[in-house]
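Below is one structure, written out as structure tokens; the observations come after it.
Right after this comes chain A.
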Amino acid sequence: MKIPEFRWNVLIVSGSFMLAILFMAGLTAKQISPFNPLKVDLSQRLKAPNEEFPFGTDHLGRCVFSRLVHGAKISLSASICATALSMLLGIIAGTLFGLAGPLLTAPLRGITDVALAFPGLLLALMVTGVIGPSIIAIVLGIALAGCAWWTRFIRDQILNAQTKEFVMAGRIVGVSSLRLLLRYLLPQIVPPVLIAASLRAGWGIMAISALSYLGLGVQPPSPEWGVMLQESRLYMDRAPWLMLSPGIAVTLTVLGFNLLAEGLRDAFQLKESGIF
Partner candidate 1 sequence: MIPDFVMEACNLRVITGRLNNQIVLIDDLSLFLKPGEILGLTGESGAGKSLTALAMCGLLLPPVRWLKGEINLCGKKIVPENPKAWADLRGKDIFLIFQSPASALNPNLKIGIQIREALVEVNGLSVKEADKMISRLLVGVGLSLSAGSSYPYQLSGGMRQRVLLAIAIGLKPQVVVADEPTSGLDPIHQAAILDLLKTLTKDHGSGLILISHDLRVLSRMADRIGVLHKGRLVEVNPSQDILQFPKHQQTMRLVESYNELSVNGHTFVGSN
Partner candidate 2 sequence: MRTFIFSMIYFIYVLIGITIVSFGISALVPGDPAEIIMRIRHETPTQEQIEELRLELGIDKPLPLRYFHWIGRVLHGDLGRSWRNGEPVLNELVSRIPATLELALTSFCIILVFSTFTGVLFAVFRDGIIDHGGRLLSILAMSVPNYWLGFLLVYIFSIKLGWLPVMGRGSAENVLLPAITLGLAATALQGRVLRTSLIEVFSQDYVRFAIGKGLRLQTVILRHCLKNALGPVVTLWGISLGNFLAGSAIVESVFSWPGLGRLVVEAILSRDIPILQGSVMIAAFFVAAANLGADVVQKILHPRLHSGMIKGMS
């Protein structure tokens, strides 16, 4: 019925700080990037970081910094879309399954177990395999991959929330079903859902850049981090900075989400279960 006491901590602050900077960079990409991320200038190719190009230039003479901030926009928006989509579907389906009662438990568990037998990235790969590589395909793929996970997760949370004594007490004194759901059950699952959302958004960032790296997501010449890493492969020896900056960008973004999640876990005093 009430959300446990919330305490700020250093993990939440540092995680949200990192994410805030990345979001700002993504939102103001057009304003803060010194060059057009797609502008090819072969006279400037493979330049090491200097005053004009803070992170150097790639094999086509494009400004790496400009490409990175535009990449932030793509990665963050795609990951958040995918996470929000799968979370929404998962919350609806999971709540229904959680309330459905024992009769439906076994078949529903079977369906989610079958879906979870396909590792997350593999499911996303299948979707792109069926409808062809594109950004829409990976958002859909990642959202779909998350659906089964979210459904299972929410269902477990709802089932767990129902075992609390004050919920049973509420049921006995005749609180209406809708009120029971909205005021007794859903508030209990808010903390774990926030943590899970943060972790899944981080996973989404990783999955998007991974699929793009494989050539199955965002297509070149779009300035996406995974694409940039793929392009830097051939120049690993001659221009190592090309491979460093996109990797650091992905790591920092995912780290921001993970720190936020860990901080929330501390703040709500939930223990590490490994499931989320």
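General remarks:
Following the convention adopted for this analysis, a contact is a pair of C-beta atoms (placed from the backbone, for glycine too) under 8 Å apart; a residue touches a chain by one contact, two chains touch by 3 or more; residues count from 1.
The candidates were selected such that all candidates are chains of the complex that A comes from, given by their letters.
The structure presented is a predicted model; accordingly, all values stated were derived computationally and were not measured.
Screening 1 or 2 for touch with chain A: in this complex the touching candidate is 2.
Residues of chain A touching candidate 2 in their complex: 110-111, 113-119, 121-122, 125-126, 128-133, 202, 206, 209-210, 213-216, 226, 229, 233, 236-237, 240, 243, 246-247, 250-252, 254-255, 258-259, 262, 271-274.
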